[in-house]
Each structure stands twice: as structure tokens, then as C-alpha cells.
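Take a look at the structure set out below.
A protein chain is absent from this complex, but the other protein chains hold their places.
All chains are identified by letter, namely A, B and C, in their written order; residue positions are counted from 1 within each chain.
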Amino acid sequence: MATAKKKAGAKSPERRSADKRVRDLAMLLQETGLSEIEIEERGTRIRVVAAGHAGAPGAATGAAPVAVAPVAAAAEGQPATADEATGSHPGTLLSPMVGTAFVATEPGADPFVRVGDQVNAGQTVLIIEAMKVMNSIPAPKAGKVIEIMISDAEPVEFGQPLLVIE
Amino acid sequence: MATAKKKAGAKSPERRSADKRVRDLAMLLQETGLSEIEIEERGTRIRVVAAGHAGAPGAATGAAPVAVAPVAAAAEGQPATADEATGSHPGTLLSPMVGTAFVATEPGADPFVRVGDQVNAGQTVLIIEAMKVMNSIPAPKAGKVIEIMISDAEPVEFGQPLLVIE
Amino acid sequence: MFEKILIANRGEIALRIHRACREMGIATVAVHSTADENAMHVRLADESVCIGPPPAADSYLNIPAIISAAEVTGADAIHPGYGFLSENARFADIVAEHSITFIGPTAEHIRLMGDKIAAKETAKRLGIPVVPGSEGSIDSLAEAEKIADAIGYPVIVKAASGGGGRGMKVVRTPDELGPAMSAAGTEAKAAFGDDTLYLEKFLERPRHIEFQVLGDMHGNTVHLGERDCSLQRRHQKILEEAPSPALNDKERERMGGIVAKAISKLGYIGLGTVEFLYENGEFYFIEMNTRLQVEHPVTEMITGLDLVREQIRVATGAKLPFRQKDIKFRGHAIECRINAEDPLTFAPSPGKIAEYHPPGGLDVRVDSALYAGYTVPPYYDSLISKLIVRGTNRNECLLRLRRSLEEYVIGGIKTTIPLHQLLIGNDDFVNGAYNINWLEAFLRDHEG
Partner (left out) sequence: MFEKILIANRGEIALRIHRACREMGIATVAVHSTADENAMHVRLADESVCIGPPPAADSYLNIPAIISAAEVTGADAIHPGYGFLSENARFADIVAEHSITFIGPTAEHIRLMGDKIAAKETAKRLGIPVVPGSEGSIDSLAEAEKIADAIGYPVIVKAASGGGGRGMKVVRTPDELGPAMSAAGTEAKAAFGDDTLYLEKFLERPRHIEFQVLGDMHGNTVHLGERDCSLQRRHQKILEEAPSPALNDKERERMGGIVAKAISKLGYIGLGTVEFLYENGEFYFIEMNTRLQVEHPVTEMITGLDLVREQIRVATGAKLPFRQKDIKFRGHAIECRINAEDPLTFAPSPGKIAEYHPPGGLDVRVDSALYAGYTVPPYYDSLISKLIVRGTNRNECLLRLRRSLEEYVIGGIKTTIPLHQLLIGNDDFVNGAYNINWLEAFLRDHEG
């Protein structure tokens, strides 16, 4: 999910190594007097923001990590955070629940919708699985799908932008 | 001394009673939603300022006392704090030491200077006793005494405004 | 040991649980409503998942959303904190069905203690003293007189279907009993359509004293002493202390022993609290809380134990690392609950924290998720901070509490800090001479 700090399944050794790197970057930040450093290396993207530039103390330890997310997630086409995306377009469909989003009935099958498709109000555009139940997510209105923010089998949280219908 | 929170010799029962009053006022402040209350009663002046209106945490406990000073001190003609007075007039003479200021050679004797007097540079305008030693305080320049901020036998701290020569 | 724990709660207790996990090397998942996306524990947790909109029913009480969040993040265990789903047996069942560990007792024990009548019967069976009274309904004045004589006056006549004070009459002498039963029966019949009555001993000025217990899966149970939580307003605890000013070491050991033995017989696993009314040297069971409590830090301060850590450990199946004889009580501790409320009217005061500066120094602990710039949302409980102070003895503890309250700055909203300052300046409180009715009388006096 876009605003989760780490993807499900992040393993401890990776996290430890990332933590160490963050600590190094935090010191570098202090040393250079920069307000922010973003770095992407060995499959991990780390962004550190100096205290005073982040929103709240929890987010900063002197200079501390605000986001440590595997690059994979970013590379799959979801650079926008929920906050940025929400409100960016009135036709954004937000997830009504926590679960795992599926773009097709089964792996390899045709997706319910593709970017550019015309959809009718009520037409199933996605499925979200929560507690072993498959929930069809209908299009709230008729229109053209101009963006799909999630990929198949991706965990989504409440309120997360899924796709945009114009 | 003007910025000391209590005068030397304040006794515990008085302090306890003042503390209690402050607590009551603090609650009144919260109740009324006012930002500041100043009250003068039974010889004590208390000012409470709500948090968010004071300069530093130490000065406020939710809403808390910032100044508890006997009215006597205020009534003796020194409403100005050092901060306000310093810089208010370029001819202000600041105390060069901690001690007890005397305006005359002995109790009842004529004062060294009165408001309105012309003084010469180097002329003794006050005496400050520190560690049993009487230190003459000379006028830094010639001019007219336009204000005397301290009274006889008053304790003064470093940097406290004593008088103004114009 | 667990790899990842989902914290199904918010506010200071979510941060408290996160800290325990972090100190045990366990990753944390914060689940939160849209109102809490900037909460401290959300920012500190290893992962966070938004589970719903502000109303608790749609987020913190939303079982499918919480279970889904645990599944998508791969959490091994769920810690429910206090309130919300912490004493929901169905939730504990569902968590177990999903092969996730519920950090708390079995659903069966939650269910048992959640039923007031079953809980009282169980307590009695296990040797825990309960309020004496009629076993069931009373059918005649003669029967009522016999029972009242046996348990001693004053007694209280209660309607079985009653509530909200209706159908309740206090009886101080035998000749008042007949009229009281008539009146209560009539009132109950009118209000609830049922005039079934029962009778219990009436406690005039009891204290609220509770014993903390902890059991593992291997039959070991210890008690961690008592907490005195008599300072209450509308059944909400305001300030708690340990040990109780009313108990001596012998009473503590005797009653703690009875409680630990009973809970051991029950086969109870995890943290629990057995609550009593205490009057004239006698304890009367009220209920058992089958979860971590708000006031657990006072016990931590005098025992040196981390109760959340121990709770997590026993949930993994680990044995308790200590026996009863290893538990030593050290000094005195008091917790002040600081709420975002007017200190006298208790009107809620949510809003933005303009300034925040907690007290520091020796034996001063602050459990709070506040920070400067944080906005206290209006949707949830008003508890925003717990100030917990220890001293070598009660007097040192009180003086340390005084100076800590003086240093504590929470600007921008009203808080109950001024109320605590009034309390610690009051002679009755300083002398430990209070009971569960005392605080409300104190507040009435202060208003008048």
C-alpha cells in the first residue's frame, strides 16, 4: 500500500541494513546541512528529511527516515501517495476497505479494465479480497479510465486511490 | 531586584499561599479562556499567562505563574523590568555588580543625587555593597538625572537599570 | 518469539505497545483511522495501514478490516491494548481462526468474565470474596429479613431488571426493610415491568482496590500487588497509586495470595486485574478485567517489570521468568491521567497542541503520544497523557509529582493538569484518606 512505510514481508536483515544506511544518511544530512536526501541503491529507496522539514517529531530523529520502501513498489507505477492523489482528480476511486486488490479474475486473465477503457456505472473494475471474501468494486460512475494506480495482488488500505475515471 | 521572581526573605507560608492562589487563577484562566490575568490583592501581585502566550515552557504549566512579586517592590517606583528599561534610554546606568544599592551614605542622610540634579562625569551617584565592601558607582557622563529606578537598601542584580542621566 | 505484531489500538497505549515491541526486536504494524494518520505510533511503527474512517465502529472496532490488515502485512499476533476490541471474545475467536495469536487470555475466559453474574459465581467458587447477598431473587419479607440479619445492615434492595439507580433502596435498619421492598418493587414494576428483587450488602465508603495478576501457559501465576483507584468521577479513574495507602504488607500478601491462587485454579493466561471494593478491612469482588489496564505503569514502577513485555512473552508460550517470591515492591508510584478536558467541568477539549514539554528527571515517566503540532481528534477517548512518578515512599512520590506537574506544559487545549495540582494540595489526598465517593464530593465543594 502506498502509504505503508514498508511492504508486507520485509525481512529483518534487509530492514537492519536499511536502518544502518538511514543512520549513515542522517549523519550525512547533519554534516552537509541539507534538508533532504533521497537515495536509491541495491533495490532500496531511502529518503531522509532533516528535522524541521518533516511534519512531526515521530518522523525525525535529529535527521531521520520518513520513508523506506522497496524500489519495486515504486517501479510498479505508483509514485503518487494517497495524499497527493486524493483530491487531485474528482473521479478518483478510493479503496473502501483493507485487503488485496486484484485487477483480473485470475492470474494471467484479462484485466477488468485497462487505461483508456470506457466503463459504465456499477461495472466491476477491481476485486478486493478481505478475509477470504472477494469483493467486487464497482465503477461509481460511467466514464473513461484514465489511470490505474495499483497492480495485481497488491495490498491496499482504506482510502487508498485505486483508479481514476473521467 | 526587578527581575528576581521573589524578594529575598519571602517566607514559606506566604509562598504556599501565593502558590495556591496561582493555581486557582490558572484554573480560572482555563475556565474563562482568557490569555492573561493580573491581580493585586493583600499585598501580592500575581500575573498568570496561558500557555501559548508565554515565551518558554518553564514559564507555564498549562496556565502558570510567570511573576509573583510583592507589590511593595512595584510600588517603590520600578515598574520597568531590566529588559524594558535597557535600551529605552541611552543614558541608563546599569548595575555593574550584584549587591545592595544605597542612595545615601547613611539612612536618613541626603541622597547622592535626586531626580533633576545635574551631575558631572565620575561623580558618585550610588553605592553598591557587595561582600561587605562599599563600591562607589560613578556617573558615566555629565548630565541631568531624569529617573532613579531603585530605592535605598534595595538588592540589585548585574545589569539592572539604576538611574538615567540625560 | 513473534516477528511482527499488529497493534489494534491508538493513542498512548498504541505507542506503549510499539515501544515494548521495538525493545524486543519485534516489528510493528499500526492500524489507524483516517483521523489518526499523523499519530505518533503510526509514524514510529515499522508499517502502517489505514483501516477506515474516524468513527471507531468503522475503524478500531472494524474486525474484518483489522484481520485483513494483519493478513496483508503478515503479522503473527495482534495486541488489542485496552478498550476497543480488547475484551471482545468474538474478536479473540476470529483472530485465532486466522492462525494469528491474540495477545491476551483465551476467548473462553474473556467471555466468562464479561458476564457479570457468571463472573461473580466463578469468583465465589474460586475462593474470592464477593459482596454477600441473596443467592437469587427474594420472595418474601421474612426471607429478606433473614438474609439481611446474616450479612448485616446496611443492605441494598435492587431490582433484578434495574439500572440507572431506579428500583434501588438502601436499608439501614430492619424496620425500613419492608417499606423499602414495597417501594423498590413498585418502582421496578413501573419502570421495567418486573418487580423481581434481590438483596446485597451496602458499602457506604468503599475504596476501589485491584490486584494485578499474570499467568503463563505452564500453570504459573503471580500477583503483582494492588493498585488503589478510588479517585473516580462517574466511574472513570482519575488517579491511581500503588501500594494502596489503606493496606499493609500482611493484608497485601494475604489477599494477593488468595487472588493468585484463584486465578491459577482458573488456568488464566496473560495479564488480568481483579477489582474489589474494600471497606472495613474486607474485600468484595467487583469484576475481572481480562486485559492490560490504563494504570499498569504504577505497578511497573514499583516492581521494575515491563508488563507489556511479559504479556507478549507469555502469549508466545514462554514461562514466567520469576516466581512470587522474586516480586519485590520498591517505593511508591502514582499515575495522573491527563485528559483533554476542562479540569472542572470535564467538557472535552480536543484541538491542536501549540506547545508540548513533558517533565523529566529521576523516577518521572510520561506515557503520551502527544507532540507539539499534533491535533487531538474529537472522535475518541480524551486521555492524552499519563504522568507516572515514583518515590522511595509516598511523601517523596507526592513531592516529585508536584514538581513534575509544575514542569508539564501542554498548550493549546485545556487539560486536567490543574485538577491534579489541586488534588495533590488537598489534605485528605495527602493523608490517603479517600474513598470512591470522595472525588465527586471534592469537585462539588470546589465548584460551590
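Throughout what follows, a contact is a pair of C-beta atoms (placed from the backbone, for glycine too) under 8 Å apart; a residue touches a chain by one contact, two chains touch by 3 or more.
Just so you know, these numbers come straight off a predicted model, no measurement behind them.
Note that of C:I78, C:V366, C:L422 or C:I436, the residue touching the chain absent from this view is C:V366. Contact with the chain that does not appear here is found for just one residue of C:G304, C:G317 or C:P378, C:G304.
Of the options C:A118, C:A190 or C:L399, the residue whose C-beta touches the omitted chain is C:L399.
Set against the missing chain, the residues C:G25, C:G152 or C:P174 yield one that touches it, C:G25. Of the residues in chain B, those that touch the hidden partner chain are 1, 3-6, 8-10, 12, 15, 55-59, 82, 97-100, 130-131, 155, 157-160. Where chain C meets the chain that is not shown, the touching residues are 15-16, 19, 22-25, 44, 297, 300, 304, 306, 330-331, 355-358, 360-368, 371-372, 392, 396, 399-400, 402-403, 406-407.
Everything that follows uses one rule, which is that only the chains that are shown with their structure count from here on.
Inter-chain spacing, taken between the CA centroids of chain A and chain B, is 61 Å.
With centres taken as mean Cα positions, chain C sits 38 Å from chain A. For chain A, the set of residues that touch two or more other chains is empty.
With touch defined as above, chain C holds no residue shared between interfaces to two or more other chains.
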